[in-house]
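Removed: one protein chain of the complex. Kept in place: all other protein chains.
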């Protein structure tokens, strides 16, 4: 049930906290998109990803590996397994 | 009566607080639009949505599911049931 | 007399305070324009509107109803009854 | 003498303070221009204007009346009587 | 000798301090350029100019007179007598 | 194993800390790309690189050598040896 999954999200950062160690989709300004394993984030929404891949039209454009993303350029972060 | 519905909105964030658990329409810069259930927000207007869908011309473009949206890119948030 | 109307505006936010409960015109960056009843604002100029309508060329483009607008995207706010 | 006119401007905001109650020309980003009577300003350079008019090519494009302008979008403010 | 002129510039704002009362060239974002007498500045690099002129291709486009410039839009400020 | 490599990344800046002295790929806004040895960074994500090279389409466009990069313009930083 969906209700179980969103359990415990009282602040937006709780969602990121629950996504640690999982694959996330990160949309950046300027149409860049990454998928990767969320290792860490901070209050500026700076993010550390492992096994990051830059995506284009749903396909892997480039393997980046470990990556630090500045929060300033991020539009949204979504646990990738939820995408439909 | 409308007066009853807007009851209790003394600060703009009160409107978001009343919208928790409800479907909202979120307009982002760069013409992106999401609908989804508002789970949480913070003072930076970072937002956690459940069952988020990216919209285009009133139709669902993509199901995103659980999503963290950075407040920085948000133009407006509106309880979706109010749209006409 | 005009002098009576602007009475009491010592800080810019006084003008917004006097506009509460009244219809305002809000110009956003990127040529978006809203009219609606000003319910609330804060020091970031985040705004809650009731009965908001997105305008285009002086005509209603879309009824949005209750809306939270992020101050970051606002250019100006004007009591609509003053427009000529 | 010019020296007399600029008397007392030790900080940039002193110029705005001396312009209260006078007509000013305000240039916004994105080529918008307003003239109006400066009622009030704050440290963010948010501004309240009375009898504001949106200008285009030196002609009145629209009467806006009382207006709150967010400082964020302002490029310059100039006492209008000084323009040549 | 150049060494004498730059004497005493330990912080960037020292350069502006030494330019008070002198003609400066101010380059704004979006290709706007002003010359005028620097009356005052603050830590946000807000600036008050006297006898300001908007320039285009090295010619006076418009006399603006007394002007308040928001620091946010400024790229560089240069004592005009130094230009070559 | 990947698990060993990401050991110790609890905050995004830990990833940068582990990359000191190593070659990194830095993507800037506006499609600029640098590779170089990461000497230092601060909390604004300002970065000092040694032996920096501006890249274009995977080829060296210009040798810049020692360089200070303002964090404001950075999109992502990735240990170059991880790229695929």
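As written, the chains take the letters A, B, C, D, E and F, and residue 1 is the first residue of each chain.
Methods note: a contact is a pair of C-beta atoms (placed from the backbone, for glycine too) under 8 Å apart; a residue touches a chain by one contact, two chains touch by 3 or more.
The shown structure was predicted, so the numbers you read here are calculated from the model rather than taken from an experiment.
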| item | value |
| --- | --- |
| Residue ranges of chain E at the interface with the undisplayed chain | 2, 5-6, 9-16, 25, 29, 45, 71-72, 74-79, 82-84 |
| Residue ranges of chain F at the interface with the undisplayed chain | 28, 30, 32, 39-42, 46-48, 50-52, 62-70, 72-73 |
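The working rule: only the chains that are shown with their structure count from here on.
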Leaving out chain D, the still-touching groups: A, B, C, F | E
| item | value |
| --- | --- |
| Farthest chain relative to chain B (centres taken as mean CA coordinates) | E |
| Distance between the centres, which are taken as Cα means, of chain D and chain B, whole angstrom | 36 |
| Whole-Å gap separating chain A and chain E, where each centre is the average of the chain's CA atoms | 44 |
| Residues of chain A touching at least two other chains | 72 |
| Chain-level touch network, classified as line, ring, star, complete or other | line |
